[in-house]
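First the structure, in the form of C-alpha cells, and then the observations on it.
A single protein chain has been removed from this complex, and every other one stays in its place.
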Amino acid sequence: MSKKESNLKNMLLALFAITLIASASLGGIYQLTKEPIEAARLEKKNNAIRQVIPEFENTPTAETYKKAVDGDTLYFYPGRKDGELVGTAVESFSNQGFSGEIRIMVGILPGGIIDDVAVLYHEETPGLGDKMQRNKSDWGMQFQDVDPESFDLQVKKDGGDVDAITAATISSRAFCDAVKRAYEAYVNIENK
Amino acid sequence: MEYIIIIISAIFVNNIVLNKFLGICPFIGVSGKIETSIGMSGAVLFVMTIATLVTYLIQNYVLIPFGIGFMQTITFILVIASLVQLVEIILKKVSPSLYQALGIFLPLITTNCAVLGVAIMAGQQDLNLMESIVFAIANSIGFGLALITFAGLREHLELADVPAAMKGVPVAFVVAGLLAMAFMGFAGLV
Partner (left out) sequence: MNQLANFTKGFIRENPVFALFLGLCPTLGVTTTAINGMGMGLATTFVLLMANIVVALIKDFIPDKVRIPSFIVIIASFVTIVELTMQAYLPSLFDALGLFIPLIVVNCLVLGRAEAFASKNNLLSSAIDGLGMGLGFTFALTLLGAVREILGSGSIFGLKFIEGDGILIFVLSPGAFIALGYLIMIMNKFKKKEA
C-alpha cells in the first residue's frame, strides 16, 4: 500500500511524527475547550442549585464548602440575596440505589426546612426508580416545605412519612437515605 | 468484602456483554462454537487483566500528575494494541492450534470495546490497584460466561427450524435478548 520501505528507521520516524502531531493538536484543542467544559459543568450544577433554593444573587459555587461523610464528600452551596443567606443547596449521595449510586441536590432553608430536591445522577430502572426525576413524576414534590424534625425521612414501610414509589421501594429508600444524609450533615455544621 | 461485591457485580449484575453492551462484536462473531468461545475468553482474560493493570499505572502516575487526562483514549488504546500483538506472538509459539482456531478474532481483541471499556471504567470508579485487577478479572469472567453460554445456545439454534429471514444473526440477537433478560434477574443482588 505504501511507497515507504518498512525498515526500522522509517517505522520509528513515521510513528514518532504521527504521535507528535497528534499530541500537539490534542494539546491545542484541550486548551481551547478547557474553559467551555468547566463552564458547562458549572452550569449543570447551577441549574440544580437554582431548582432547590429560593432566588439568589451570589455565585453559590464560588462559596462552596464541603464535609467528609460516610466515605465520600458532601458539598454545600450557599445562596445569598442582599447579603442574607436564603438557602443552602447540599449535594448528597446514597450508595443504596437499586443500580448503584444516586446523587441528589437538597435545598435547605436557613430555618432547617427542606425547600426542594433535585436529582443529579442515577442509574435506577426506567419506569420505576427513575420516577424520582421531576420530569418523570411529581414524586419528589412531597419533600417540599418539609421539616425533618417532624417529618420522618423514611419510607412508610419503615415507619417513616415518605410515600415510596410504587414497586420501587429500594430506589425510594436510597433517595431518603441521601436526603437524610444531607440534612444531618447540614445540621451538624450549623450547630458547630 | 468489597472484592466480593466487585466480583458479583461484574460477572452477574452488570455483566459486561449483556448489560453494558461491550464486547458485542466477538460475542456475535466467535460464539458459533463453544471451543472457540473458551479460547477467546481465555485470551480476553489475559489481555484485559494486564491492560487494566498497565493503564491504571499510566492513569495514576502519568496522566493525572501531568494533567494530560485528555490523552487517556490514545494511550490506553496503544497499550491494548501492543498487548494484543504480544499475545499473538506468545500464542503462535505456545499453542499454534488455538492461534489458528481464533484466526482473525485475535487481532480483533484490540477493537474489543470490552477491554478498553473496562480499563476506562476502572479509572472512572476510582478503584485502587488491587481492586482494578479484581475488577478486570471478574469482568473477563463475566464476558466468558456470557460468551460460552451463548455459544451453547447457538449450537442448539443451528439444529432448530428457523424461518429463512431470521436465520443466523437475527435469531441470535433475539436469543441474546432473552439471555439478557434472564441476567436482569440478578439486579439488586448487591
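By letter and in written order, the chains are A and B; residue numbering begins at 1 in each of them.
By our rule, a contact is a pair of C-beta atoms (placed from the backbone, for glycine too) under 8 Å apart; a residue touches a chain by one contact, two chains touch by 3 or more.
Because the structure is a prediction, the values reported are computed rather than measured.
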Answer for the absent chain's shown contacts is A, B
Out of B:I8, B:I38, B:L153 or B:V171, the sole contact with the unshown chain comes from B:V171
Contact residues on chain B toward the hidden chain run 18-25, 28-29, 70-74, 77-78, 81, 108, 110-113, 115-117, 120-121, 124, 165-166, 169-174, 176-178, 180-181, 184
The missing chain sits against chain A at residues 1-7, 10-11, 14-15, 18-19, 22, 25-26, 29-30, 33, 36-37, 39-41, 43-44, 125-127
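We adopt the following convention: only the chains that are shown with their structure count from here on.
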Rounded to the nearest Å, the gap between Cα centres of chain A and chain B is 30
As the complex stands, chain B meets chain A at residues 68, 70-71, 74, 187-188
Touching chain B in the complex, chain A uses residues 22-23, 26-27, 30, 98-99, 125, 170
